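Just passing along the structure, written as structure tokens.
All protein chains but one are shown in place.
As written, the chains take the letters A, B and C, and residue 1 is the first residue of each chain.
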Amino acid sequence: MTEVDGFVAWVRAFAASIESHQGELTDLDSAIGDADHGANMARGMAAVVAALDAAEFETVGALFKKVGMTLVSTVGGASGPLYGTLFLRIGTAAGEATSLDPDSVAKALRAGLEGVVARGRPEAGDKTMFDALSPALDALDQALTDGSPLSEALRAASQAADEGRDATTPMLARKGRASYLGERSVGHQDPGATSAALLIATAAETLP
Amino acid sequence: MTEVDGFVAWVRAFAASIESHQGELTDLDSAIGDADHGANMARGMAAVVAALDAAEFETVGALFKKVGMTLVSTVGGASGPLYGTLFLRIGTAAGEATSLDPDSVAKALRAGLEGVVARGRPEAGDKTMFDALSPALDALDQALTDGSPLSEALRAASQAADEGRDATTPMLARKGRASYLGERSVGHQDPGATSAALLIATAAETLP
Amino acid sequence: MKKLINDPANLVTEALRGMAAAHPELRVDHENRVVFRGDAPVRGKVGLVSGGGSGHEPMHGGFVGPGMLDAACAGEVFTSPVPDQMVAATQGVDGGAGVLHIVKNYTGDVMNFEMAAELADGIEVETVVVDDDVAVQDSLYTAGRRGVGTTVLLEKIVGAAAEQGRPLAEVANLARKVDDCGRSMGMALTSCTVPAAGKPTFDLPETEMEIGIGIHGEPGRRRVPLAPAREIAEMLVEPVLSDLDFTTDPVICFVNGMGASPLLELYLMYGEVAALLEKAGVRVARSLVGPYITSLDMAGCSVTLLRADDDLLSLWDAPVDTPGLRWGV
Partner (left out) sequence: MKKLINDPANLVTEALRGMAAAHPELRVDHENRVVFRGDAPVRGKVGLVSGGGSGHEPMHGGFVGPGMLDAACAGEVFTSPVPDQMVAATQGVDGGAGVLHIVKNYTGDVMNFEMAAELADGIEVETVVVDDDVAVQDSLYTAGRRGVGTTVLLEKIVGAAAEQGRPLAEVANLARKVDDCGRSMGMALTSCTVPAAGKPTFDLPETEMEIGIGIHGEPGRRRVPLAPAREIAEMLVEPVLSDLDFTTDPVICFVNGMGASPLLELYLMYGEVAALLEKAGVRVARSLVGPYITSLDMAGCSVTLLRADDDLLSLWDAPVDTPGLRWGV
């Protein structure tokens, strides 16, 4: 079972990871976007950390809703509504629970991904964060079904996310700003898939 | 005696010299001005050459008035009125003559310089074309007084013009655009003094 | 990076402070980063809300005022504003006749405005999404065309219609019609530098330029050797004319500067564009030349053509009183 504190640690670790990868995310977004993904995510996660510092959360749902609302209200751009919706839906799925078992964690993450799909309508191969998140959650489900404990399953998920992120490089973008580049988007790693891989990696590092 | 044709050769030689020094004049004007002295003089002298190609001149006065009017009408900036007035006054001094003896050449040039002074009110040491022209005409007068033939006297004038031009480098500009730089104008050769030295040099090369 | 700024993190906040100081006729909500016309909400008038990332000035804040927008939301540089801002703007301009959201077709803008429309309950909201950039192929499977130059013309024309008291549905339909009738194409001589990034978004050698750029400093569709203005005009006008027939009605021709291209060059470009249009049998009824929808300090330009019937032309001519566009008042 993962308690609220465990999830708080994850979110904080994600914020720290974004902070230290800010330059890389911006560079990736410079190549096929508008050079703001690093700043966007850093601004949003800094606001999230400030919100975590200022409040206690009784339930997993309340925590993630706060994270999602904060991102929606501070990020803007494409990543604001997408990451915001991701966390909001995780929060809705987690509901009043004060801790989650591994299957509930996987279900909540799946609900988050469905939120991303509902908001941005990405499909596999569009060269977006979906291409990191979707294989990650498939790997997570598979590992849990195979009987792995959560931490091990999340490591598998993180590996799948990294592979999915890497796989965006040869893709021709069909969604987001990179789609405007047409053929020229090929050969560049997607910034949103990169931040999404950090999200799963920090989950693997922090969630017990 | 110098015939009209001789003066035409001088003006053409000056035009050619400006053309080949255009880049240098612009570079000098970039350092302490607005980077257009080369283009200004080249535009004006090209128009002068076109005017010479299109007409015959009976008198020395008519030739130089045409040169002066053409410069006034095509150059603009500071150098247009200054060089324009210089040639206009040379033309007025030469009047109806069809050829000039050495003393009349010197007198006409002196009248031209007085035109520059009337127009721009430069004083010695202001870091302008005056600082090349004035010593040049002094040297010319002196050499003629000493009994030198015109060509030799013009060579002395050209040497004095070159020295006058070089002497502008350490000067602090008090007239023209370079004056806006204050102390920073020190250490740069004046573009107008440079083109003026070309004027005297081509006279020495061409006037018999 | 050489800019007239203090800290990139405070750029938008501080620019809005300057804008408020320079334009007492506007009301700036600094907390929500919304520029309102001073008398908003105007009773009985449809409220026009636009917005987007900053860095495109005078768009959108400079187009707030009588005859044009009621409010504009300013996001971070090149980043869509957040729904909270749009909700505040929507509530602040609703004079009882509903509100039109004018959204440029970028994933971020569309999603944030979508969330705002969901959140602004009790207020009737219509949305028009501008997508006029012919550099981008339109397709069901992609994000679609970007919203660029037509946005300026649309905000002016639809602003005049709202000012006349036309109802929301009519104003929204007019906005969609303007979007349908407008096409744009842009190019860059240099990259811009996003302040938070601190360096140019892309490297562009002295001998090359980008064709088919948007307004966020993103690279264009293709990179080609630097060319004279005459050829650049052809590269911009040709794809616009082959995308829509502009010979049926008079057009409004808009030559826009990307931010660092001086007006002297923009007028020269306008001359080239006008010559091409004449050759193509396109009749220019109105024109606009200048930096109106910019990309920070990018050098370059875009061309927008708008097919304009009599209604559109008279709405274009109607009085407008904003910092960025002003006439007839």
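We adopt the following convention: a residue touches a chain if its C-beta (ideal position, glycine included) is under 8 Å from a C-beta of that chain, and two chains touch if they have at least 3 such contacts.
Only a predicted model underlies this, so the values are computations on that prediction, with no experimental measurement involved.
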Worksheet, complete the sentence: Considering the complete assembly, the absent chain touches shown chains B, C
Worksheet item: Any idea which of C:Asn6, C:Ser139 or C:Ser314 touches the chain not displayed?
Response: C:Asn6
Practice prompt. Could you tell which one of B:Gly61, B:Gly77 or B:Gly91 touches the chain left off the display?
Written response: B:Gly77
Worksheet item: Taking the entire complex into account, which one of B:Gly91, B:Gly112, B:Gly176 or B:Pro191 touches the absent chain?
Response: B:Gly176
Response to the item:
Missing-chain contact, candidates C:Leu266, C:Val282 or C:Leu306, resolves to C:Leu266
Fill in: Footprint left on chain B by the chain that the document does not show
26, 30-36, 38-40, 43, 72-82, 119-120, 174-177, 179-182, 184
Discussion item. Tell me which stretches of chain C touch the chain missing from the display.
Written reply: 1-7, 11-12, 14-19, 21-23, 54-55, 57-58, 62, 189-190, 206, 209, 226, 228-230, 232, 255, 259-272, 274, 284, 287, 289, 291, 294, 296-297, 299-301, 321, 323, 326-329
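The definition used in the following text is that only the chains that are shown with their structure count from here on.
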Discussion item. So with touch defined the way it is at the top, what topology do the chains form here? Options are line, ring, star, complete, other.
Written reply: other
Practice prompt. Quick one: point me to the chain whose Cα centre is farthest from that of chain C.
Written response: B
Worksheet item: Distance from the CA centroid of chain A to that of chain B, rounded to the nearest Å?
Response: 75
Worksheet item: With chain centres defined as C-alpha means, what is the inter-centre distance between chain A and chain C in Å?
Response: 32
Worksheet item: Any idea how many Å lie between the Cα centroids of chain B and chain C?
Response: 54
Worksheet item: Which residues of chain B are in contact with two or more other chains?
Response: none
Fill in: Residues of chain C whose C-beta touches two or more other chains
none
